[in-house]
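Can you keep this structure in mind? I'll have questions shortly.
A protein chain is absent from this complex, but the other protein chains hold their places.
Letters are used for the chains, namely A, B, C and D, taken in the order the chains are written, and counting of residues starts over at 1 for each.
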Amino acid sequence: MARSATTKRKVINTTAAWIVGLLIFFPILWTILTSFKTEAQAIADPPIFLNFDWTLENYGVVMERSNYMRFLWNSIIIAGGSTILGIIIAVPAAWSMAFVPSKRTKDILLWMLSTKMLPAVGVLYPIYLLFIKLGLLDTRLGLTIVLMLINLPIIVWMLYTYFKEIPGEILEAARMDGASLREEVFYILTPMAIPGIASTLLLNVILAWNEAFWTLNLTAAKAAPLTAFIASYSSPEGLFYAKLSAASTMAIAPILILGWFSQKQLVSGLTFGAVK
Amino acid sequence: MGQIQLNQVTKSFGDVQVIPPLDLTIEDGEFTVFVGPSGCGKSTLLRLIAGLEDITSGHIAIDGKDATDVPPAKRGLAMVFQSYALYPHMSVRKNIAFPMRMAGVPEDEQKRRIEAAAKALNLTDYLDRRPGQLSGGQRQRVAIGRAIVREPAAFLFDEPLSNLDAALRVGMRLEISELHKRLATTMIYVTHDQVEAMTMADKIVVLRAGNIEQVGSPLELYHEPRNTFVAGFIGSPKMNLFDGAEAQKHGATTIGIRPEHIDVSKTEGTWKGRVGVAEHLGSDTFIHVHDTGLVDMVTVRITGDIAARHGDEIYLSPQLDKLHKFDAEGLAIR
Amino acid sequence: MGQIQLNQVTKSFGDVQVIPPLDLTIEDGEFTVFVGPSGCGKSTLLRLIAGLEDITSGHIAIDGKDATDVPPAKRGLAMVFQSYALYPHMSVRKNIAFPMRMAGVPEDEQKRRIEAAAKALNLTDYLDRRPGQLSGGQRQRVAIGRAIVREPAAFLFDEPLSNLDAALRVGMRLEISELHKRLATTMIYVTHDQVEAMTMADKIVVLRAGNIEQVGSPLELYHEPRNTFVAGFIGSPKMNLFDGAEAQKHGATTIGIRPEHIDVSKTEGTWKGRVGVAEHLGSDTFIHVHDTGLVDMVTVRITGDIAARHGDEIYLSPQLDKLHKFDAEGLAIR
Amino acid sequence: MATQHSRSAARLMMAPAVVLLLGWMLVPLTMTLFFSFKKYLPLRGDSLANGLDWVGFENYVRFVTSSSFWPSIYATLVIVGGVLAITVTLGVLLAILLNQPMWGQGIVRILVIAPFFVMPTVSALVWKNMFMDPVNGLLAHLWKAFGAAPVEWLSQASLPSLILIVSWQWLPFATLILLTAIQSLDSEQLEASEMDGAQPLSRFFYIILPHLGRAITIVILIQTIFLLAIFAEIFVTTGGAFGTKTLSYLIFQRVLESQNVGLGSAGGVYAIILANIVAIFLMRIVGKNLDA
Partner (left out) sequence: ETITIATVNNGDMIRMQGYTDDFTAKTGHEVEWVTLEENVLRQRVTTDISTKGGAFDIMTIGMYETPIWGANGWLIPLDDLSAEYDVDDILPAMRNGLSHDGTLYAAPFYGESSMIMYRTDLMEKAGLEMPEAPTWEFIREAAIAMTDRANEINGICLRGKAGWGEGGAFITVTGNSFGARWFDEDWKAQFDQPQWAEALNFYVDLMTEAGPPGYATNGFNENLSLFQQGKCGMWIDATVAASFVTNPNDSTVADKVGFALAPNKDGVDKRANWLWAWALAIPAGTQKADAAKQFIEWATSKEYIELVAEKEGWANVPPGARTSLYDNPEYQKVPFAKMTLDSINAADPTNPTVDPVPYVGIQFVAIPEFAGIATEVSQEFSAVYAGQQSVEEALEKAQALTTDAMEAAGY
């Protein structure tokens, strides 16, 4: 297909893609714009697109009302912690599945995925009771563990698909070269799978960051992440579009920025073995 | 420093026995080639020697010491893989240094050996590149370099040239042969290309379905194949094998004659046929002759050139002293 | 039905001109091979003919009709790709039927042609398998089958054998040659393997950096290479080329002599050297001779066997009538 | 790759993940099963400490005979099916579009994947208030601009609205996976089909789409897992009204709003069964595709 795409064709493609892209992005763009409006301008009819008085007032209000930095910090710790913990546990498991496969490997993998299908609401009470017993309620540790468990199947699966792409011969070469199992995984497998691990990391940070059921229900003040922050803005009194937009922007900005910076990794690695 | 003995070694995957009981001794300093069709167990055998697979029964001894349960890293063998198995995230230098790093060789010594290997393999300019930035031949050399620095008791090669293109293959073949001459270390080399086997080996082990069909020097195998399988497998182009009446004439079930041992004439000869495809290489011509009444196709090699065209009638005469005879079991009649 | 003419065709990718203005005529029914080192533009040229790339300037005519702006599907050509490009989700039958389905050939006719192709290519037993379940050679045949059923004016092959192993390659080479004999359709075949080129071609086009270096039959190229590039490229093992004093002796800047045109003696000869590696193939022996004072290594081919061992002294004498002479520009002196 | 040594090492290295997940599955599962056979009304003072009454299958019977049960199954299937249909269809089209040569491809890709980073709660809030509000929503303004009466999205077109919101969130995911899959399509295959006379539409249906088969199954599998559990979007937008009560939302209502843990747990068991039926069905397909 390497026939020089005609310029006309490229123009059409570009136009179509940009229109679609902007359309998809528009809700976010609109939220960000609205966050800089006054409440009155936010609901102006007809809507104002750009020529409004830009104000930071809403951010001020939100910052004053809640301790944003603490929510943010909790989100970072919990999302990052659960992902790293998950990867530490998943790497050996994925190694085993990819390089020492047995008849049951695929069953185990699918079983792991099936644990994700437990309806969270259905097991809230049991987990809550368990957390009370273990003193994990409203602790970052507790949430980190739960989110790690929720995402573990996905992490294992993703790593498994990446590891399968790595030729076993290389690990055998390391073994011949005198590397122990630990050295093999540490010096050879992990560095080679860096792109895969990076996108696994990213995807799971995103999933953990956005998880809204457990993070809300298992925390109070100390460990509450941004999902709890946003839960206090869902319907305050009076006109609130601008403030809601500001809070929303603050809640999604960190992960959006992270996602954009690392989209190359995410995009290149997000395959789940779909590419063959 | 490098004698390897296999004693009644077998290997099964699940219920399938891939290697039936097998005895083999590889002498120190020998260049041994395992050759055989795809799936015959060459790689498996090599991996058993390397320790990358457990043997199902039997014993392996290296330098007279039982190594059956010794882990791969401790056997003192180095392996060069088909895909080279270089560590893509490490520079050439680091790749070569890796086994020494694992063995805890002091930095100085590492450096010395890397330099020496790089010089020997013409890699000095590439030490800081990543494998991804190297050509196939260069990668091949890095893999060998990584093996050399360990100063192993023996080198194991698993089809190391099969990923290279024809021209490069010839060059690398020579390089490995020269390396062997220089180091005089035991080498075991797996290939399914009989040209490689012939040109490189001190000793060829021909395998079929896990069984050793014949062990011997290349010329032994060329001149005295033990059975029809070896006869057909060794030599290029392949030996022509005939059954039936023509064979009976010579008191055998099957007779074989190599393409280079058939004389051609336009006017007279033992067999008559029609030229199918004639391949003119300049230095040689291969003529594929049909309708001889013997087999589907007889291949003849003629040094230099001959004006044979598609459809021409042609007469063939085997050089009778070069005729191979085989009995009903396919074994050579001597 | 299948004459192809290229008239001042050029191709640039961006600013880089890959094909400088080029004229070439391929006659109907001819088996033409494009050969040349990697990156010289063979594939590009083939793709220009196929219509998969637009030409930058010039004209292409098929059967005398201008086809420069005709889309690939309408040119009546069939192409066999290096990776075979089979449709992995369709059975062999469907793969072969695909071009007919696209062309709206009636079911009956489709069936008939598939059957015929399958029979011709020995694929009848595999018609219901998926490509993934076939061996390399079988896939190759399916790709050819898919091309045949279209009854094209010409076949285009882009290194169709480069993914196969050596033994299979020889077999497939013959099959394609025979197919050509049988169909007598124009075939254009791209390879960088000169043995393939030599054995298959009616006409070889040697390319270097987009330029045609020489066009001719295999034996023309072997016997009368137009320049050092062609001389070195055609023939296996490669022609030995020397500069300097030895060349001046023969009134040339460079002289060349093929390995098979050097006589060997243990006692006397033109050049003296020491045996490096000797490769014994049984039918032939290749001796790589060092320390001749001419070039690093001189390769000699001897038919049959010779007892030459590493390190032996040896004398070489070129057959003077087979000597090739080249001037300062590398062009042959006739 | 399979010496005795490496096999036992493998078992050891699998252990942490397997044990943890087994615990994560078994402990709540047994407790849920246990509760589902009990009368457990926390607000009436029932608690584990006081002991719970055994009620047999009463909770199970009550859960399915409730008038909300079948509608909730329907809603679940419609939402999951609708979102899958939209994301896969648009995902394929979008992936093809993004795979074309164009200017600013990187930026477009950034725009397209952005919704994936947005918290479900936030996206539901934004859509509900700023877009779908029948008075102040942007869509209402748009409709009015064309002289049409604003649609009351969340009440009159509740399921489609919900599907729209959720699809918006998951479209990037589908697009990304399908895009990488398309990029892995051997260009020679497309060229071969072109030589074979296939027009663009035929190329799409005969070559591209089948090539995407595996990627599509994976998208479906992963999304189904997540879609069966969507909660925040419903909670924020309709609170389960207007026929948007999915099975998991119904369970939420039973457990948390009605504070009937036993009944909710029975619902949980049903949900697990449903999920596993879907899962087995999907995994059959994917499982086949996984090693193909």
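To be clear about the criterion, a contact is a pair of C-beta atoms (placed from the backbone, for glycine too) under 8 Å apart; a residue touches a chain by one contact, two chains touch by 3 or more.
Given the structure is predicted, the values throughout are model-derived calculations rather than measurements.
Put simply, the hidden chain is in touch with A, D once you look at the whole complex.
In the complete complex, the residue from D:D133, D:E194 or D:E233 that touches the missing chain is D:D133. When the full complex is taken into account, the listed residue touching the unshown chain is D:Q156, out of D:T30, D:T89, D:Q156 or D:Q199.
Panel shows chain A; residues 39, 43, 64-66, 124-125, 128-129, 131-132, 137-138, 216-217, 219-222, 224, 228, 231-240 of it touch the chain omitted from the view. One chain of the complex is left out; on chain D, the residues touching it are 41-45, 47, 62, 65-68, 133-136, 149-150, 152, 154-156, 158, 235, 238-243, 245, 253-254, 256-260, 263.
We take it that only the chains that are shown with their structure count from here on.
Centre-to-centre separation between chain A and chain D, using Cα means, comes to 16 Å. Contact with two or more other chains is made by residues 52, 71 of chain B. Among the residues of chain D, those touching two or more other chains are numbered 1-2, 191, 194, 292. Within the complex formed with chain B, the residues of chain D that make contact are 1-5. Partner chain A is touched in their complex by these residues of chain B: 50, 52, 71-74, 77-79, 81-83, 85-90, 98-99, 102-103, 146, 150. Partner chain B is touched in their complex by these residues of chain C: 162, 165-167, 170, 173-174, 177-178, 181, 192-193, 195, 198-200, 218-219, 222-223, 234-237, 258-260, 276-277, 279-283, 286, 288, 301, 303, 305, 310.
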